[in-house]
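One chain of protein is taken out of this complex; the other chains stay put.
As written, the chain order gives the labels A, B and C, with residue 1 at the start of each chain.
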Amino acid sequence: MQTVETRLRTETITLNMGPQHPSTHGVFRMIITLDGETIVDLEPVMGYLHRCQEKIGERNTYLQNIPYTDRLDYICSMSNNLAYVMAVEKLAQIEVPERAEYIRIIMVELTRIVNHAVAIGALLNDLGCFFTPMLYALEERERILDLFEMASGSRMMCNYMRFGGVRYDLPPGFMPELKSVVAALPAFIDEFERLLTDNEIMRIRCQGVGILPPDVAVGYSCTGPLLRASGVDYDIRKVDSYSIYDRFDFDVPLGTNYDVYDRYLVRIEEMRQSVRILEQAIEQIPEGEVSVKLPRVFKPPEGDVYHRIESPKGELGFYLVSDGSTNPYRYKIRSPTFINLTVLPELCKGHKVADVVAILGSIDIVLGEVDR
Amino acid sequence: MSREVYERLVEEFPETSLEYLEGKDPAISVKADDLFEVARHLKEKQGYDYLSAVTGVDYPDRFEVIYHLYSMKEGPGPLILKVSASKEEPEVPSLVSLWPGANFQEREVYDLMGIRFAGHPDLKRILLWEGYEGHPLRKDFPIEGYQTIGQEESS
Amino acid sequence: MPFLNDLFVNLSYWIHGFLARFLPLWAADLIMMLLTIACLIVFALITIMFINWLERKVIGRFQDRYGPNRVGPLGILQFVADAIKMFTKEDITPANADRVIFNLAPVMVVVPTFLILAVLPFGRGMVAADLNIGFLYIVAISSLTTIAILLAGWGSRNKYSLLGGMRVVAQMISYEVPMVLSALGVIMLTGSLSLVSIVEGQSRVPFILLQPLGFLIYFISAIAEVNRAPFDLPEAESEIIAGYHTEYSGMKYAMFLLAEYINAFIVAAIAATLFLGGWQGPSLPPYVWFFLKAYAIYFVLMWLRGTLPRLRIDQLMGLAWKFLVPLALVNLLVMGLVATLTQGKGLFPLVLASLVANGLIVAAVVIIYAFAMRRRRQVEVAA
Partner (left out) sequence: MLGLGILKGLSVTLRHFVETYVSDLKRFPHRYAPQGRARRLRPTERGIFTVQYPEERLEMFPRFRGALMQLTNPETDIPKCTGCGICARFCPVGVIEVVRAEEKRDGQYVPQSYSWDLSACLFCGLCVESCPFGALYHTPEYELSTYGRQKGELIYDLDRLLAWGQKYAPLGTPPVEQEE
């Protein structure tokens, strides 16, 4: 029998996505090898926003680094503040007043809501929604940023946490405002879900796309919603509880299908859990001091310390080496999205171009943090 | 936590020189040659399946690479491995074959600190561009750099 | 009201009569033709400006904002600002582009859209050319756009453009099939391809009541045919920047924009003509009815754009070939049966039978879907 060569001879094309591209969330670049529209290979290229923050961190004093942490992940400056401040507190063994702990929790959980809302909005933008979910998310974010501005004086670059507490106590009128915002959050999340969760187009675009099995997720050091959407029950707030998270009652949502859609659902559910934490914190917050007095020239003792928190995007850790002087000897940022990106080529292979942006959106990167 | 693991490790690897370092976060110091075996043992036998961070530090007398390991099941507490590398030819075995997640982190350490990872599948600069001179996080690196942007084409 | 009802028709008669007084008849006819063409072009330009403004305002409202409101009252002069910007922008041709094709494409994309305007019945007697093959003409002419867009994607020598061009060809060719099939139902009922007779055939009842399913199929494929959200893959800005017009700027880009908006309007107008009864309607002048219906459909287009994410290319093709085409064929078959069986029995049996038939088709689809879902679940459980 004669065999006939039926396959056409085809060539792959190399597509350079980024650094200037609408859905790379900044200046991120992917070199994609395409067969038609199917991804054969993908190589992430980053560093376009590299500012060598770690070197700057060695130049600055401990205090001066706080405003720089704001600029890592500029969507969630409060949790960056918290991670760094807690690392230094661990280094210098500073006790934090209880009220300050509560204020920190409130701020960080608000940040989580902001981040997840924006992440979902951005994901939907990548899926081709004409900005509508993004703008609804931004509306809610705006209200929360107003709270941040009220307390810290700045909307995004909050610079609010200090070693041993926070910059200032909550202003008068903050709590009622906070209560009304928190009370309206469930309705906002419900509306968001009504807009998106059952949407058929959203489902067929997200379900079964970018499947990340649990063992792969752990092997690739994935963290945050990405890891939990892969069904790994690992939330640092629970397993390695820091601050006063052990006082709150909340659940850790887990994914069952490990795909983009699960990452969306996990983020939605984490927003609901954050609201729960906020409600409890508002109820329990005590009166009292919000910071401890530290010497103007702050010199922590020698040693090295690593502290990590569950930032909205994943495990945010600071590794500090102190030589006893005013400046850190080594200031290392373990940024969640940079490491989450390691798994991107693995997730994308075999999918279409359109799925790449969806997967990237579901990882939820912020280039300020990836490139540092 | 670290202490127990350390003792178990000493039992398992009697001929390697492990060292227990006290501190705020107790750590275990490992020789570069033994790192891969120790890490594999930790991952496969001790359940430390999660590599959180790879850090390079430039001390006056040595380079040090620090690995923060966690266990997904056991919960809290990092297990910290510290590996020293020489000042002249810093080289450490790569752990990418154990934890693929070490890929970018090792590239970053190589990029900024200049520590080579033997056996890394694709060891090249990640944050800075190819052809950049020097490794910025080294203490002897001048803040203003060896070259300015645009210079590398002409030189 | 009779004066207003036939305002434009009377106007054209009057001008024609006026010209015929001191010109030979053929000259007056020629001038009238040129005048009509000029009117259509001016109308198209006004429409694109208005639609552009309207779309931005409406989508702004969907997103809790005002949309453009800086230039002129309610931002109505925004398009002037945009036009000035477009016309004064540098016209860039990429160094490696195929210059002839690159420059030809924007022209080729605009011409068919203007050609289609010729057969649209804007009101009673308000049609530039009442072709007896009107609908066929529209189908034929609108296919030309495909070639033009492929030229644009190919000529730019940009991989994003090429991807966009490839997507356009695949998408537009696929969706032409269900679009024509669903419109065939209407043509079957009237027995004429002429748009004017189709409108006149709906004097008693608009065809949407007879063929709601046909309308739905037509509407979905028409959105895909003009590359609007949620089927705007060829210019998916989050994936391939701007698709085939990535490399275009200034005037040429404006041409693509013009074609895009006019096409969207034309699709809405044709849907209004085929299924909503065109200019038929009580009390208001016919042309007002026509625009009301066309803009109502256009509003749905904007609404969809403001709400939905976009499909992926393989899902898009799947929707066309695996769902819409079979459904359109079944619909055509059933509608043909219904029309034959109820022939000569008056209006009411026809409407009733059509609705029942449509209901049956929908029920069949739901049942098949439910079965497929159960089957899939069983397969998943087994696996």
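Methods note: contacts are C-beta pairs under 8 Å (C-beta built on N, C-alpha and C of every residue); 3 or more make two chains touch, one makes a residue touch a chain.
Everything quoted here is computed from the prediction, not taken from an experiment.
By the touch rule given at the top, the unshown chain touches A, C in the complete complex. Residue in contact with the omitted chain (choice from A:52, A:82, A:151 or A:316): A:151. Of the candidate positions A:36, A:171 or A:301, contact with the unshown chain belongs to A:171.
Note that of A:78, A:181 or A:290, the residue touching the chain absent from this view is A:181.
The residue touching the chain not shown here, chosen from A:42, A:88, A:122 or A:196, is A:196. Here one chain is not drawn; of A:24, A:60 or A:337, the residue touching it is A:60. Counting the whole complex, the residues of chain C in touch with the unshown chain are 58, 61-66, 69, 303-304, 306-308, 365-366, 369.
Within the entire complex, the positions of chain A that touch the omitted partner chain are 60, 63-68, 70, 132, 136, 139, 142-143, 146, 149-154, 157, 159, 167-168, 171-172, 180-181, 183-185, 191, 194-203, 296.
We take it that only the chains that are shown with their structure count from here on.
Nearest to the common centre of all protein CA atoms is the CA centroid of chain A. Distance from the centre of chain C peaks at B, each centre being the average of the chain's Cα atoms. Rounded to a whole number, the gap between the C-alpha centres of chain A and chain C is 43 angstrom.
Centroids of chain A and chain B (each the mean of its C-alpha atoms) stand 25 Å apart. Interface of chain C with chain A (complex): residues 59, 62-65, 159-160, 163, 229-230, 232-233, 236-241, 305-315.
Note for the complex: chain A touches chain B at residues 46-47, 50, 52, 54-55, 59, 90-91, 218-222, 232, 234, 239-241, 303-306, 308, 315, 317, 319, 321, 329-330, 332, 334, 338-339, 341-343, 346, 371-372. Residues 13, 15-16, 21-23, 37, 124-132, 135-136, 139, 195, 199, 201-202, 204-205, 352-357 of chain A touch chain C in their complex.
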